[in-house]
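Let me give you the structure first, and then I'll get to my questions.
The other protein chains are all here in position, but one chain of the complex has been omitted.
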Amino acid sequence: MSEVRRVVRDGLWDNNVVFAQMLGMCPTLATTGSATNGLGMGLATTVVLVCSGVLVSLFRNVIAREVRIAIYVLLMSTVVTLVDMTMNAWLHELHKVLGLFIPLIVVNCAIMGRAESFASKRAPGMAALDGLMMGVGFTLALMVLGGVREAIGQGTLFADASMLLGEHFAFLELRLDGYRGVLLMILPPGGFLALGFLVAARQRMLARARARSEGAGAAMTAGT
Amino acid sequence: MKIFRFRGGIHPEGNKDPTACHPIARLPLPKRLYIPLQQHIGEPAAPEVKVGDHVLKGQRLARHQGSVSAPVHAPTSGTVIAIGDHMAPHPSGLPVQTITLEPDGEERWVETEPAVDPFSLTRAEVAARVRDAGIVGLGGAAFPAAVKLDAGNRHPIDTLIINGGECEPYLTCDDRLMREGAGYVVEGVRLIANGLGAKRTVIAIEDNKPEALEAMRVAAAAHPGISVLRVPSRYPMGSEKQLVTTVTGREIPAGKLSAEIGVSVHNVGTALAVCRAVRFGKPLVSRVVTVGGGAIRNPRNVVVPIGTPAADLVEFCGGFTVTPTRVLMGGPMMGQVLPGLEAPVVKGTSGIIALTAAEAHAASERACLHCGRCVDVCPVGLVPLELAARVRAGRIDDAAELGMGDCLSCGCCAYVCPAHLPLAHLFNYAKGEIAARREAQRKAEETRKLAEARRLRLAAEAAAKAARRPARTTEKAETES
Amino acid sequence: MKEYLLLLLGTALVNNVILVRFLGLCPFLGVSGKLETALGMGLATTFVLTLTSGATWVVEHALLQPLDMMHLRILTYILVIAAVVQFTEMAIQKASPVLHHTLGIYLPLITTNCAVLGTALLNLQQDNSLIQSLLYGAGSALGFTLVILLFAGLRERIALANVPAAFAGTPIALITAGLLSLAFMGFAGLPVR
Amino acid sequence: MTMILSVAVVAALGLGLGWLLGLASQWLGATTDPVVERLTEALPGSQCGQCGYPGCGQAAIALSKGEAPVTLCPPGGRVVAEKLAEILGTTFDPGNLPDRGPLLARVRTDYCIGCSRCIKSCPTDAILGATKQLHVVLEEACIGCGACAEVCPTGGIDLEGIPVTLRNWRWHKPGVGHA
Amino acid sequence: MTTWTPNRSPVAAPHVHGRANVPQVMRTVLLALLPATATGVWLFGWPALNTVLLAIAGCVAAEAAALAIGRRPVGHTLADGSAVVTGLILALCLPPWAPWWLALLGGVFAIVVGKQVFGGLGQNVLNPAMLARVALLVSFPLEMTAWVAPQPLFSAASPGLVEGLAITFGGGPLPDAVSSATALAPLKLGGDFAAGEALLALALGTVPGSLGETSALALLAGGALLVARRIVPWQIPAALLGTLAVLAALFNQIDPAHYPGPLLHLLGGSAMMCAFFIATDPVGAPVTPLGRAIFGAGIGALIYVIRTWGGYPEGVAFAVLLMNAATPLIDRLVRPRRYGRLRTGAPLPLAPKEDGR
Partner (left out) sequence: MSSTLAAGLRRRPGLLLGAFALGCSAMLGAGDLATREEIRQRQADDLRHALDQTLSAVPHDNNPAEDTIAVEDAGRSVTVYRARMAAEVNGVAFNWVSEAGYGGPITLTVGIGRDGRIASVRVLSHSETPGLGDKIDVRKSDWIRGFDGRGLDTGTRWGVRKDGGEFDQFAGATITPRAVVGAVHASLKFFAAHREHLLAAPAGAAAAAAQPGSPT
């Protein structure tokens, strides 16, 4: 597998921040009351991941070991603050909803983890791709989780997307009429439960895939 | 006399009546006797006879080896026809070295030397006679009795407790022994008390044996140092630790012997055997065995020569009425499954119990409910459900930390468990694992020492070589010049 | 006095950092496998969280607001938190190597614990005074410790259960956390803030 | 003005923190790794090399770096693996351990030519015997590492499981179900 | 002579067993719940019976499905009867005229999320029925607080069989005429607390409330059976009711106008149900006597706090779940002292040789 494909696959599925690494749990659960919020948070995080990845990669030869964590923190808080200010200025409604959690992207363990394990060893291009893929994987995971919670919880999908993200996103909005919703799902417990079941589903898929490939492997060895 | 309560315990169905009401019967001599050389805790005995030897009843067949061991004697007169492997009375069914004796039917005794006045013997003499008679604890543990008597010399014993608890369901051999041979038992008790230098002696009998209590009271009435104590029927009253607590209110500190708190415990059967040995010079060659259980046609107590195959006993008691689910040596709470009816009765065999399925209340195993009944009944104060979960998960060390080693294997927990979990079995397994690990650990230590020694040796050798080499080079240089 | 007590209880139970505010989930999920480690994490967090709540308040009111440099807030907060953690580590190491051995490994983890930065920001959002901030930090930390302890107890038991393969590991931990959070909803509506 | 102030503030904070970190790294950098020490302690110390490392010390270093699984040491078996896992704070999956049970070497009397090579190879000096004479293995000392069997020119050393007797018989684990 | 072939795989002692087994325990619990169930159905009519049947059906069906998916033995496991107990307890904690989907959904939630994902009977930690109740309460507060006034079966006001089916399956809100407030309502609303004659009603159960919680007497009868049969340890109900009563009495002394006395707390709401049937679910309760006492007292205190100051009208379910969550900690801290050891686990010192230390 080429390196690029590897990175793409890692970010989207194999090493997905939410489903596989279980990092960045706070924004994952806190902002997925609806798919829209999840999307917004995911996009914000993606921007931070890409920028911080590029920055860390650019300076990878300069940064001394002892202070690398401190420098990463500096870089990330700068990027996050910039994102925060930008959103506050031009995506004001969404900023109000995600409020507290934008600054918290700084401590999102996922970003630190990526900086340390990937960006600090690769060229800026690769780091950017990795950040992008991790971010897209994160965004997708947040959207799926938000979508599930929102759909079961109140029978809508991407509600308020136009209001929060701008009119272009109005097409996303869906509403299931006549369905009252299971409130539990948009409350904190629902976040944990939905994520738990989604991860379980993923585990089951992986186990199936493994069993299949093992079966195939066994058949092959039997054949030779 | 005040009685103290011990923690936990259960009230299993006694099922003692079918055998308790019949007098002890005498088993006709079997065709073959299989006498294992290891019938006790400790080193096996070493054979002293050859195949083809003719031996007399009570003649020593094998002598004890090491400090914790016991000799083995011929249960009757006859010919040694084999010395080799035979099925051990052990759940594994593994073979054990066994002397096979073909009785000649004459029951001829060797010369015995009865003590003129057994109470004039010194402590050491009593202990020597007990050891030479091959007496081991008849209460189940089969620990050489002489070693325990000896302990009286090292620790002052203030209380001798005679264990007439017989708390196991079905078993009544001690009950019948006390009813029919109270006088001998009391004499044996006095001999043990003398041997230990005990200040007072308590014969503790569960209140479900009123006749035995009465008989022992009468027999002991003449001896002011001996009191007969009626203790409540509660399993495992007969267990040494629990009995000591019941009688004295003291607890034996973990890892200590009862002797260290001044108490010694012996079974009533042991007392009788001591009496026979010291007064009559007769070694331990037979014992009373309860043959019972719902599958036995005529359940009763029988005096049996050591080495009798279980099959002979079952046949003597009328055989099976139905196919038993399990045949046990010992009681149903602590006893072991018999690997086959060809396994012989040994010194520690208190009963042969054939259980029917209905009696066992067997039910399929389910998941632990966390109901805590096992905690309520555990006499040690363990939390069996937690132990079991850890053992199941292979976390033996965690189980050990929670006190696995303190478990008595009394089976109370498994008895009450509504989920029918094999708790005691799990614990047996865990204890085995712990022992195996300790063994491995010891070996690893040993290995480290050996490796270190080798390293030192190699280093020394290298150094020696190095010391020699320069010498040689100078030599060479000299010759060259 | 009563007000402060209610503030403490409220932050610990009603608005629990983990179960209601969704802060500090990574250590909550990651360091709750064993009770001992959970306790260590809880104690270390309690210490740091209380200290940083005070320190960030000081930085905010003595530095950022007077100089009108709100755009440096995240950066300075993070630096302050890192410094406090570092300081704590050194202090503990100096004072008690034993304690350092047991708590030390958790300290670096705390820097990336959202609960710390989150609490600092919440303090700001709620316009808490210095004392209130300290109490709020302590309350959050107590809530964190309480919940992580309960959760670790549950997980130790679940580790011995016969969980279906698909749910073993993370999923069952998440579900348990969800059910715990459901139980904590019982505290909702208690008249504390 | 704001600009300069903010730069000053952040630079000051950064410097301060950098100084702190520098201090901390000095504090931490100097100490030797106690984990390696404890690991070495836990390993059998017979330097047999079965783990693929040139002796227990190297094995311990590899372990501490996470390069080797805790189940690396066959002679140590389960007990050592668990200890290592404990020191490293990881869990240990007994499934990974090829649990072949303890083994013992036995010299076949009819094969042994008394070459003494086995004696030299044995890490625990568990083999006795003079040159040109029959060699025997001390059961107590043998760790079943197989080094002797490898060097024996006649293939006269077998590794055998320890036979089950009444003394070392253990209860099996009761069947599946859930506790 | 009948022969015997030995079993080659050795089994360890004990070889006999007490009579208790799981299905029998569950049957006894069902029996003990019968008086309360019967009273509930009698008081609230056919719709109540529908609710009971639907909740049980939901539980049993979910259990069967989960077992089948997990490839575990379905018949054998269902036979333990625990799903039925969960279903019945859930039903008894629901509003009697609950719509069909509420009972069914609750049953499925209880079994799937509360029990089977943990591995089935005994593997879960939090009470499945209470989880379902809380999940429903949080999700459907309207339906979960729609109480009806009792109208005994066959009385004029009681809906007939067909009408009952319409109420359960028809959907739509309850007619205002029958909706009513529970005995605990004044706690939150500040009205009059139950007067003398109302206490009799609370004991008999002729008040609005959950299906099975209203009749203290019926619950007490069943509870007594369980305690007598040793299926339920007495410490839990005693500590629970005791703590609740003491707290109620205390605050009642301080301010009778705001805080009702102990009787209302004990008899109104589901304290009795909880004390004997819910808190006592062995799976989530500690295993030592002291632990159980702490557990019971904790539930009692939490019930009081949530009832008196909390946002929900009844705190039983939350209190049980919270203490369930604390159970592993309690079990860990409260272990029995081991024979021959100090509480710390160190061996006893060799004490002076005196009887009865």
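Here the chain labels run A, B, C, D and E in written order, and each chain numbers its own residues starting at 1.
Here is the rule we go by: a contact is a pair of C-beta atoms (placed from the backbone, for glycine too) under 8 Å apart; a residue touches a chain by one contact, two chains touch by 3 or more.
Bear in mind that the values here come from a model prediction, so they are computed numbers and not experimental data.
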Listed residues C:C26, C:L72, C:V85 or C:L117, member touching the removed chain: C:L72
Residue touching the undisplayed chain, where the options are A:I102, A:L187 or A:A200: A:L187
Touch list for chain C against the chain that is not drawn: 15, 71-72, 75, 126-127, 188-189, 191, 193
In chain A, positions touching the absent partner: 33, 59, 61-64, 66-67, 70-71, 74-75, 77-78, 81-82, 85-86, 88-90, 92, 96, 153-154, 181, 183, 186-187
Chain not shown, touching residues in chain E: 140-142, 144-145, 188-190, 311
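Assume only the chains that are shown with their structure count from here on.
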Furthest chain, CA centroid comparison against chain A: B
Chain whose mean Cα position lies farthest from chain E: D
Length of the line joining the C-alpha centres of chain C and chain E, rounded to whole Å: 34
Of all residues in chain C, the ones touching two or more other chains: 71-72, 75, 79, 82, 160-162, 167, 171-172, 175, 179, 182, 185
Interface hub residues of chain A, defined as touching at least two other chains: 70, 74, 184, 187, 189, 193, 200
In the complex, chain C residues that touch chain A: 19-26, 28-30, 71-75, 78-79, 82, 111-114, 116-118, 121-122, 125, 165-175, 177-179, 181-182, 185
Chain B residues within the chain D interface of the complex: 38, 88, 90, 92, 94, 96, 365, 367-368, 385, 388-389, 391-394, 397, 421-422, 425-426, 428-429, 431-433, 435-437, 440-441, 443-444, 446-448, 450-455, 457
Sites on chain C touched by chain E in the complex: 35, 149-150, 153-154, 156-158, 161-164, 167, 171-172, 175-176, 179-180, 182-191
